[in-house]
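All protein chains but one are shown in place.
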Amino acid sequence: MANSLKPDEARIDGRTANQLRPLLCTRGLLERAHGSARWQQENTIVMAAVYGPKNVSGKRENSERATVEIIWKMKSGLPGNAEKEAEVIIRRTLDYIVLSAMHPNTGISIIFQVVHDDGAVLACAINAACAALVDAGIPLNGLIVAVSCAVTTNGVVVLDPTKAEEKNFRAHVCLVFPNRPKSTVAGLPPPVAGEPAEHGIITCLTRGAMSVDEYMTCLERGRAASVKISNFSRTSLEHCQRGYEMLNA
Amino acid sequence: MFLNSQKALLKSDGTRLDDRLPSHVRPAFLKTGAVSVAAGSAYAEFGSTKVIVSVYGPRESKKAQAFSDIGRLNCDVKFTSFATPLRGKAGQDVSDKEFSVLLHKALEDAVDLHSFPKTTVDVFALVLQSGGGDLPAIITCASLALADAGIVMHDIVAAISLSCVGKDLLLDPTYKEESQQDGSVFIALMTSRREITQVTFTGEWSSTKASEALELCCDACVKLGEVMRVCLKEDAAEATEDT
């Protein structure tokens, strides 16, 4: 597969550089979980199940807030450092929206099952977690939205890369932005002129080397794409109980 | 072959390969306060053997453990993967477990467990470089770290080992000498009380030889104890100057 791309050239799956894969979000699939969601970006599918607030014992009990526990299940194989790291990143990302102080002395478990990984799996999982938390009725102070982009060898930024693109392209980035009209968190830095709070980055993860300018392009494209995904996720949560599909994103 | 290896350990003038006399210990370097985030810590260097020990606590005991009226001492020894010439596996392997138990035994009687009831003092050791006499180095260093952490002790514990190679008794052996030994003694001694907390003999010993070896070890421990006291006093004086 080619590892470079002209700015207006179609990608291997026929998408343009700025095009996301079709999104599909279904909630309430699992009967025993308090909340669940399945988030699909074409071939990348992640299921998230939320249990809690529930009883938590021993050292993990916190008298000031609920303890959030993340468990990442791979499609196959044993979990290694990469999975542990994903768990840490997701937990700290969800810290931003979960109002854990409302349920002290309890635990909230979020279990992720990767159904299929065809690139942008972490972004997919974070989007699934957000939908599952809403489904479980856990108090949140807003929604978040995650998006992936990749940088080709000749510096073109493409959105929502597939596994093959992540592997062949020079670098890829996973970004998480707030998805809400207004910020409610205290202690935010004062908004910089021309930079509303929802442009802030909650989580950022990069792989591979890139120039600072390329990173800034990723941020810009990611933000633009996050608006599309935000709209999809909000409509999905507002209008439909069992699932919502957005084609031609 | 056997005779050859003996000759290889002692030179013609009766000194060892590192120019020590058989009854001399290796140059030691001791320093407390090596790990700033610990309650107490110490670094010890005996020749090429290098050890760090941190002490944490007294703090809450693990939930899984049964209730105990007196305090608990919890010991754990680890080696770095590059401590030995052949690369060891990272993580805890068999020899670490054995050392952890031996360290616990050597310190248990010296520490006043009644002074921290219901809680645990953790003694963690990491062997950065293993150059022979690892266990005595760990124990000596741990005892300094406990003193640095202000844990109440009846006395400080100094430890030393001795190798018997043929007829010769080699005090504080190096890795090479240890690997060729026919028998060994290892003792941990409370230096002011002159009470032994732990002694291990391996190999074949006649009673006269054994008491000669013990005598040598005890004297060396008492001397080491003096060095430890000087180290503690100096580091304490330094600490008060700083603040």
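For reference, chains read A and B in written order, and residue numbers begin at 1 within each chain.
The working rule: contacts are C-beta pairs under 8 Å (C-beta built on N, C-alpha and C of every residue); 3 or more make two chains touch, one makes a residue touch a chain.
Criterion: contacts and distances are computed from a predicted model.
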item	value
The complex's invisible chain, by UniProt name, from "TBC1 domain family member 15", "Ribosomal RNA-processing protein 43", "Ribosome biogenesis protein NOP53" or "RabGAP/TBC"	"Ribosomal RNA-processing protein 43"
Omitted-chain contact residue, chosen from A:Lys54, A:Lys84 or A:Lys167	A:Lys84
Candidate in contact with the missing chain, chosen from B:Ala38, B:Cys164 or B:Val185	B:Ala38
Chain not shown, touching residues in subunit B	34-39, 41, 48, 52-54, 56, 59, 62, 76, 78, 80-87, 90, 92, 122, 124-126, 128-129
Absent-chain interface as seen on subunit A, which is shown	81-82, 84-85, 88-96, 171, 173, 176, 178, 185, 187-190, 192, 195, 197, 199-212, 214-216, 219
